[in-house]
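What you see is the complex with one protein chain gone and the rest in place.
And then chain A:
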Amino acid sequence: MASIEEKVKQIIVDKLGVDESEVTRDASFQNDLGADSLDTVELIMEFEKEFDISIPDEQAENIQTVGQAVTYLESSVEK
């Protein structure tokens, strides 16, 4: 089974049309991966769907990089 990190990276590759090698933990959605604010909203919604969770808006605002997404999801999904 794919890890949370692998799933997150796959979603980002699919939605932003970027190369997998660009999707490092430090990469910022908007500064490095070419996302705009709507793309970021879409990514959060895809994470919610994939992991069957609800991410409150105030938490979502803190998810700006690949690493932040993985960390947040690992802690939320394991609960």
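Methods note: contacts are C-beta pairs under 8 Å (C-beta built on N, C-alpha and C of every residue); 3 or more make two chains touch, one makes a residue touch a chain; residues count from 1.
Criterion: contacts and distances are computed from a predicted model.
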For the chain omitted from this view, which of "Cbb3-type cytochrome c oxidase subunit I", "Cation/acetate symporter ActP", "3-oxoacyl-[acyl-carrier-protein] synthase 2" or "ABC transporter ATP-binding protein" is its UniProt protein name?
"3-oxoacyl-[acyl-carrier-protein] synthase 2"
At which residues does chain A meet the chain that is not included here?
15-17, 34, 38, 41-42, 45, 48-49
